[in-house]
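A short worksheet on the structure shown next.
We show some of the complex, not the whole, and keep each chain where it was.
We just call them A and B in the order they show up, numbering each chain from 1.
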Amino acid sequence: MKLITAIIKPFKLDEVRQAVADIGVQGVTVTEVQGFGRQRGHAELYRGAEYRIDFLPKTRIELAVDDSIAEQVVEAICNVARTGKIGDGKVFVVDLAQAVRVRTGETGVEAM
Amino acid sequence: MREPLETSRVLTYLWSAVLCALALIAAPMSLAQEASELAPAHAELASAESAASEMTQTGGAAEEAPALDSGDTAWMLTATVLVLFMTIPGLSLFYGGMVRSKNILSVLMQCFAITGLMTVLWTVYGYSLAFDTTGMQAGVLSFNSFVGGLDKAFFAGLTLDSLVGTIPESVFATFQMTFAIITPALIVGAFAERMKFSAMLVFMALWFTICYAPMTHMVWSGDGALMWDWGVLDFAGGTVVHINAGVAGLIAALVLGPRRGYGSLIMAPHNLTLTLVGAAMLWVGWFGFNAGSAVSAGASAGMAMLVTQICTGTAALAWMSSEWLSHGKPSLLGIVSGAIAGLVAITPASGMVGPAGALAIGAVAGVLCFLASTKMKRALGYDDSLDVFGVHAVGGVVGAVLTGVFAFPTLGGVWAPGEGATIAGQVWIQTQSVLFTVVYTGVLSYILLKIVDVVIGLRVTHDQEEEGLDLSLHDERGYNL
C-alpha cells in the first residue's frame, strides 16, 4: 500500500476528491496548510507597517491506496489539480507498512 | 483603594518639580491684567462648560441658578451614556482588534479595569480636584488655579436639588466622570502588549491624580483657573483629553521601549472587524462627547453635532486618499484611523466653528495624522503600538490651534469673540495652552512612569511577552474557536 500526500491549491479540492473517488478511493483526509515555494506571496500594510507574507494557503490531501492504483491516483491528482500556473503543488508517495480501520479492525486493503 | 493616600503624597512631592515647568510658560500669561481683559470675552462665551462650572459655584442658590430643564437633562443623561459607550466597548474594541490575538484580552481588561478604577477615584476625590472652585478668583494665579481642593470629595454637597446650569449636578458629575474614564484609557494603546497589569493600574491612578484632574481644573473650572483665565477655547477636551493622553502615551512608549521583535516580527492587527466596530462606536459615542459638552439640548449642541459629523467624514476621506496616493491602495484601518483623527481634531472646535471650518480641520487632521502615524513614526522608530500620539496628540494639536482660527464668525465660526479679540491673538493663546499641556503632562508622566518602574516594574518578562499577556497575566485565552 501507499500513502499519498498531495499539496494543492485550495479551490481544487472538490475536483480532486471527485477524481480519486472515480478511481475508487472513497476516503481522504484533508488539512489546511501553509505553503512556501517558488510562488510569491503578497504584501500587507497596516498604518505604514508593510509585511511581506511569503506563505500561501494550500490544501494537503492524505490518502492511503492500494499499490495497484497508486500510479493512477497520482496521475489523476496531477491532471485535475494542474492549472499550469506556478504554485500548483506537489504529490509525495511513501510506502505504507500497515493500515487499519478503527471501527472493524480490518487491516490492509480492506481497511480502505 | 490605597492610591488616594499614596498619590496625594506623591502629589505634594512632585509639585515643586512641576512648578518650574509652569513658570516657564505660565508667567508671561498669568498677568491678572491680561486675564481680566479676556474675562469678558469669556462671559459671553456660549460654552456650556462656562455655564457649567459657573453653576457649580452657585449651584445651591435657587434664585440665581436657572431651573432644571428636563430636555437638557434628557440629552445629558444620553450624552453620558454615549461617552461611557466610547470607552467600553468602543475604545476597547478599537484597540483590541489591532493587537495580536494572544494579547486581545489584556487590552480589553486594561480598558475595563481603568473604567472601574476611575469611577471610584472620581467619586473619592477626582471630581473635587477637578471642579472644586474654592479659593479661585478671576485672573488671580494661586495654587487653586492648578487644582481644586477636597471640599467635593465623595460628592460632598451633591444633593437631589443641586444643579449645574439647567441639569442636576449628579448628571454633570457623571458626565465628567466618563471623560475621566476615557482619557487614561486612551493611553493604553501606546504600551499595549507589554505592560504589567498591576503597574498599569498604579500608573493610571497616579496619572489621573497628577495629570488628568489638574488639567481639567486648569481648563474648565472657571474664573481663576489657569488656562481658563488665559481665555483658551477648548470646547470638549482637545488639551485636557487628547493632547494630554497623546503625550503621556508617547512618553510611556519611550519609557517602556518597543515590543520584542518590533520591526522584524509580523505584528499585524489580529481582527480588524473589532477595530472597525470600535471606531464606529467611538464615532457615534463622540456626539455625546462633543454635543454633550454644550451641557444643554440647544443650538450649541446641534451645531457641535453637525460639525463633528462633517469633520469626521472629511478626515476619513483625507486619510484614505493620502494612503491611496502614497501606497496605491486604500485600507480599512486607514479610513477608520482618519475618522478618529477627525473626531479628535474637532473636539476642541465643536461648538465654536461652523461647517466650513469643520471641512478644513478635517482635511488637515486627516493628512497630518496620517503622516504622523506612518512616515514620522517609522522615521523616529518609537513603538507607539496603536498610535496614541500620532492620532490623539497630533490631531489634538491641529484642532486646538485651528479652533483659534475658525471659531471667528468671519470664518464661519459660531463663537462670540470678545472686544479686540484677533485670530493671531487667539491662535497664540491656543498655542500656549498646547505647549503648556505638552510640557506639563510630558514631564510629569515621565516622572510617574519612572517611579512605578522603580517600585514595581513596568514591563512583563520576555517569556510572558512571548506567551502573550492573556495567558501569562490573566490565565485566559481569547479564542477557542
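In the analysis below, a contact is a pair of C-beta atoms (placed from the backbone, for glycine too) under 8 Å apart; a residue touches a chain by one contact, two chains touch by 3 or more.
Fair warning: this is a prediction, and the values are worked out from it, not measured in the lab.
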Given that one copy of each protein chain type is placed in the view, how many copies of each are in the entire structure? A x3, B x3
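By our rule, only the chains that are shown with their structure count from here on.
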Taking each chain's centre as the mean of its CA atoms, subunit A sits from subunit B at a distance in Å of 55
Which bits of subunit A are touching subunit B when the two form their complex? 44-49, 51, 53
Would you pull the subunit B residues touching subunit A in the complex into a rising list? 98, 266-269, 327, 329, 331, 333-334, 337, 373-375, 377-378, 387
